[in-house]
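One protein chain omitted, others in place.
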Amino acid sequence: MRTLFLAFFIIFPISFIGSLAQENSVNSMFPNVPKAIGNPHPEGNEYWRINHPDLLRHDRDKVLREGERKIDASIKQCVTCHAVFDEDSKPVKADSEEFFCSTCHKFAAVKIDCFSCHSSDPDINFLKEALTQDNPNSGVPISQLEMMRAYLLEKAK
Amino acid sequence: MQRIKYSELRSTKKLWSLVVLLAGFVAAAGATVLYIEHYGHIVTGMNNQIVWGVPHIFAIFLIVAASGALNVSSIGSVFGKQAYKPTARVSSLLAMALLMGGLAVLVLDLGRPDRLLIAMTQYNFKSIFAWNVLLYTGFLGIVAIYLYAQMARGVHVFALKTAGLVAFLWRLALTTGTGSIFGWLVARQGYDAAIMAPMFIAMSFSFGLAMFILVMIGTCTMTRRIYSPELRTRQARLLGIFVAVVLYFTAVQHLSNMYVSEHQEFEKFILLNGGIYTAVFWIGHVLLGSIIPLVLLFHPKLDRKRYLVILAAFLVVLGGFSQLYVIIIGGQAFPLEIFPGYEVSSSFSDGVINSYTPSILELILGFGGVALALLVTVLGMKFLRILPVNLSDDNVEPSALQ
Partner (left out) sequence: MFEKKIKGADFHRREFLKKGAALASVTLASGVTLMALSQGAAASANPDIRWGLLIDANKCPSDCSACISACSNEHGWENTGLDTDPQWIRKVTLKDKNTGHETSLPLMCQHCEKPPCVDVCPTGASFKRADGIVLVDRHICIGCRYCMMACPFKARSFVHEKIEGQKTSSPRGKGTVEGCNMCVHRLDAGEGTTACTQACETSGNGAMIFGDLNDSNSEISLALANYPSVELRDDLRLNLGVRYKNI
């Protein structure tokens, strides 16, 4: 009984605090969200993390019902900049854990429905544009960039 | 004449075996739904030509019967027939249970049942389907209030009568809405008829009372409680009247449709050369579902025999399924007349009679709905004071039993 007490109230808090005080300030339980290419969202990542459900829903009605496509809200653009390529140089599919949306959504256990209908493959035109916008400090691994360029070349045939 | 007493069903092994059996059917239907949702409707027999199939037959039967099952309560409260009042609680419970079963089948057959919340919050009020969503859910609420008024002590008679009247009017609206699902479709020759709405009201009277009689006889037999033979006979004769009314509406529907010369091909299909649809119409709906029950229920000696009443009620239910099969499937099997005067062929089954083979999954789903309705009824009777204990001939209001 005393041993259990010891374990619970001393060892557990220490290990927990220890996990917080790591080299990178990110808690090791937080998902590893892949970096994106192209210009970053001007509103910032926090804004997008909080508001993307409402933005997606609002924009889809604007596009579908009003035909308003000039608002830069195509889901094609989202999956293009946020594309992740796997070892076979193919874009990762939406049901994989490495897909951009899935990294957080599987962590949060919130099922997303978008890609049962929408294609999760990067769009060629947007990919071309995004690669020219690439910021060398964005943190996207070189291997990913190379695979994207190869993908573009292959699709251009 | 004693006061009618109600009590919960006793906890017997027979009761719990029945509950387990029904729950098993419901679980099987649940598993079927998960299977269909995962693989898509390709695993069912429905396709792009026959879009509504066996699940819809079951669902519409249960919903129509639900509204009719409330009749017995209404005859008691709204029309003041004292003899029916002891069975009013069963009637209300059964109405809610049948509707739950029907809705379950209907909703679980949707292509996207996960979007039910959208169906309940976003409405296109030009669609009778949207109105039906409100009518069906409202029905459950209203009948629950009505049942409470029937069961609670100290409820003023006026409140009870008002609840009964609201429930009665609501169910007329609900059944009109259900019939209008088909009646308001201009595209197909088998639908597009204003008579569908009143015909469905007549069908609800008939199917609902048949289900009510079967459930009453079934539960009373199982629990060894008395179901007054006089009352039972009275209700059986009423069922006979309703069956006759349905037959009348069916006759008028087909006769009117035959008069429209552009619909004659369709009528010939259903009544003469449609193969299974003709067989189901004449044998299932007319003979087994209407004529034989009429003989059984109006015959001066036969309608007193309990097993013949059971048979008649069962045949009415069978006739109901047959009628809905002809309406729902038959209406879709006949090809759309897009180019009158031409023989049409295409890669999308234009100009041909569409065939439909239901898969076992759809039948499991349908029966699961029936099982759910019966399960709710049995559990309701187990935990609430619904079923009368001493409903003998002596205790039924005599003036109503002439």
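By letter and in written order, the chains are A and B; residue numbering begins at 1 in each of them.
As a convention for this text, contacts are C-beta pairs under 8 Å (C-beta built on N, C-alpha and C of every residue); 3 or more make two chains touch, one makes a residue touch a chain.
These numbers come from a predicted model, not from an experiment.
Undergrad: The complex has one chain that is not drawn here; which of the drawn chains does it touch?
TA: Spelled out, the missing chain touches these shown chains: A, B.
Undergrad: Touch as defined at the start, partner being the missing chain; which of A:N32, A:S116 or A:T132 qualifies?
TA: Missing-chain contact among the listed residues: A:S116.
Undergrad: Decide which residue listed in B:N47, B:T162 or B:T278 touches the omitted chain of the complex.
TA: The one listed residue touching the chain not shown is B:N47.
Undergrad: Hey, which of B:Q82, B:S127, B:T221 or B:N273 is the one touching the hidden chain?
TA: Here the residue in touch with the unshown chain is B:S127.
Undergrad: Out of A:E66, A:D88 or A:E154, which touches the unshown chain?
TA: Final answer for the missing-chain contact: A:E66.
Undergrad: Just the residue numbers, please: which parts of chain B touch the chain that's not shown?
TA: Residues of chain B in contact with the hidden chain: 37, 39-42, 47-49, 51-52, 110-113, 115-116, 118-119, 122-124, 126-130, 132-133, 181, 184-188, 332, 336, 338-339, 341-350, 354.
Undergrad: Please output the residues of chain A touching the missing chain, sorted low to high.
TA: 60, 64-70, 76, 116-119, 121, 123
One rule holds for everything that comes next: only the chains that are shown with their structure count from here on.
Undergrad: When the C-alpha atoms of chain A and chain B are each averaged to a single point, how far apart are the two points in Å?
TA: So the centroids are 51 Å from each other.
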